[in-house]
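Before anything else, here's the structure in question.
Left out: one protein chain. Kept in place: all the others.
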Amino acid sequence: MPEEALENKMVIKDLSMYYTDFKAIEDVTFDVPARRITALIGPSGCGKSTLVRCLNRMNDLIEGVRVEGEVVLDSENVYQQGFDTIGLRRRVGMVFQRPNPFPKSIYENVAYGPKLVGIKDKEELDFIVEDSLKKAALWHEVKTILRESGQNLSGGQQQRLCIARVIAVQPEVILFDEPCSAIDPVATQLIEDLMAELKENFTMVIVTHNMQQAARVSDFTAFMLVQEQGQPGRLIEYGDTNTMFTNPSDERTERYITGRFG
Amino acid sequence: MKGSRADKAATVVFWALGLVTIALLAFIIIEILARGFLTAINPKFFLGKPEAIKAGGGIFPMIISSLYLAALTILISLPIAIGAAIYMAEYAKKGRLNNFIRFCLDSLATLPSIVFGLFGLALFVIYFRWSYCLLAGAFTLAILNLPILLRSTEEAIKLVPNTYREASMCLGASRWTTIRQVVIPTALPGIMTSTILPIGRIMGESAAIVYTTGLFIRNIPISPFDTAAPLAGYIWYAQSEALVPDYRQIVNGGAALLLIIVFAIYFLARWAGNRYQQTKLLGPKMK
Partner (left out) sequence: MRARGGEAVTGACFKGHAFADRENRVKVVMLACASVAILAILLIFLFIFRESLPSIRELGVKNLFFSTDWRPNVADPKAGHYGMLTFIWGTLLTTFGAMLISTPLGIGAAVFIDQVAPDSMARVVRRGIELLAGIPSVVIGWFGLILLVPAIARVTGTSGYGVAAASLVLVVMALPTITTLSAETLKSLPAELKEASVAMGATRWQTIYKVLLPSAREGLLIAVILGMGRAIGETMAVQMVIGNARAFAVSPFARTSTLTTRIVTDTGEASGIFRSALFAQALVLLLIAMVLIILIRVISRKREAA
């Protein structure tokens, strides 16, 4: 890893989230360094997926959700009044647990985002589609079948198509919500390699329940835990991935990564 | 021993009840077709001009009336049903307003069609001074069919996986853009399929249209403001007034033709529904 001063792309400060009356996350604070991969780990139900959806305000779409605290993106709190959520979601893209290409052609899937900002020029769209698919390491597999439905691809290819779709809108941050939980190990490997390449241009956050995956791909790791049923998820430990996996400072982290609970 | 005898008897009874319904259906179909099929497929009949008092009339303008009426009705009700279904599926929050809309829809679905007919008569034919015409019938039937059309459209929209909406929003689409670009195109085959069945119902409806579209015509209706005589209404009129000497034959033929049309639409809807389920609803392929 090159030695350079880390700037923080996002800063999460005292973030709590409620579903109507139920507190799902409490007082989470951590940084997301630019052009690094930050992993969120923890047993299922610890609120890591919920947390990652707070980062681009996807939870706004759910009725009854309330958020306290701050999510700062480039020194601006995304939860401040009047913040443009649509612009936010272009800057902070997301790849989902299950590959979800639209029932449109491969080309249209990737061109969807650029078209939203009014890019109509065919050549420009062609370029963006090719470039994005290349960056997602999918171009060579699909260049002859761009007009076929994105849903005819294999699960792993679909997930890379979804990554290409996100890349096409040129986000600054990409959130991955357990991107490999629904695909096979070979495809998983491809996606992990891809993430390592994307690090040059993008800041990434990955939610995973797979600790090996976190250890393999991430630079920083945050460990979340619900201590007792009915309590909110809390951040237990955050730090450099190597340190965390070799020498965790919290006993609960150690018990989790050595597989003794959760 | 006693239990098992009762069990056997009950089994026989249930089989009988199940078979009675099928027998009833078969009986009606066979009787209607046996009496009217040959007339129904006679070009002189289904392409012929109706007679007011003489024998030998056809029913071509009535068939055209039915088709015209069905097309107008769908044209009026489908946009409203889609809009309303989008509201109910995508925007509506649980609460009083939502409940009240559902209540109104349930009410519309339960009201007798003759009540719709009188309403259409009072509002469109008399109050708007449209007199008996296709458009009056189409608006009446549009309201009558709204609950069914809305429910099936809403179901088609709800079948669109939520994850498509999320993906679209995450690419910076607004809610409406998401609905327009992703939800509606995905649901469209389902929506189209679900409009087929109501067409059959519109073509079979009589009580709601006899006093809105009219009962008897000799020429094909051209304008939506022309008086018309949809087949179902005409069948009723022909047998109840019995002005033509061969009314029995006309009603036999008309009933057979109507039955054939309605069943054809039913099977078309089933076929389209099956095809749609096989192709579209699989969603993202999963391991």
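To keep things simple, chains are lettered A and B as they appear, and every chain counts its residues starting from 1.
Assume a residue touches a chain if its C-beta (ideal position, glycine included) is under 8 Å from a C-beta of that chain, and two chains touch if they have at least 3 such contacts.
The shown structure was predicted, so the numbers you read here are calculated from the model rather than taken from an experiment.
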- Touching the hidden chain, out of B:A156, B:V182, B:A255 or B:A272, is B:A255
- Which of these, B:F45, B:F60 or B:F116, touches the one chain of the complex that we don't see? B:F116
- Message: Tell me which stretches of chain B touch the chain missing from the display.
- Response: 3-4, 6-7, 9-11, 13-15, 17-18, 20-22, 24-25, 28, 31-32, 35, 79-84, 86-88, 90-92, 100-101, 103-108, 110-119, 121-123, 127, 143, 146-147, 150, 172, 174-176, 200-201, 203-207, 210-211, 215, 232-233, 235-236, 239-240, 251-252, 255, 258-259, 262-263, 266
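In this section, only the chains that are shown with their structure count from here on.
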- What does chain B use to touch chain A in their complex? 93-94, 161, 163-174, 177, 181-182, 185-186, 280, 282-287
- Across the complex, what residues on chain A touch chain B? 56, 58, 61, 63, 86-87, 89-90, 93-94, 96, 98-104, 112-113, 116-117, 151-155, 158, 162, 165-166, 169, 182-184
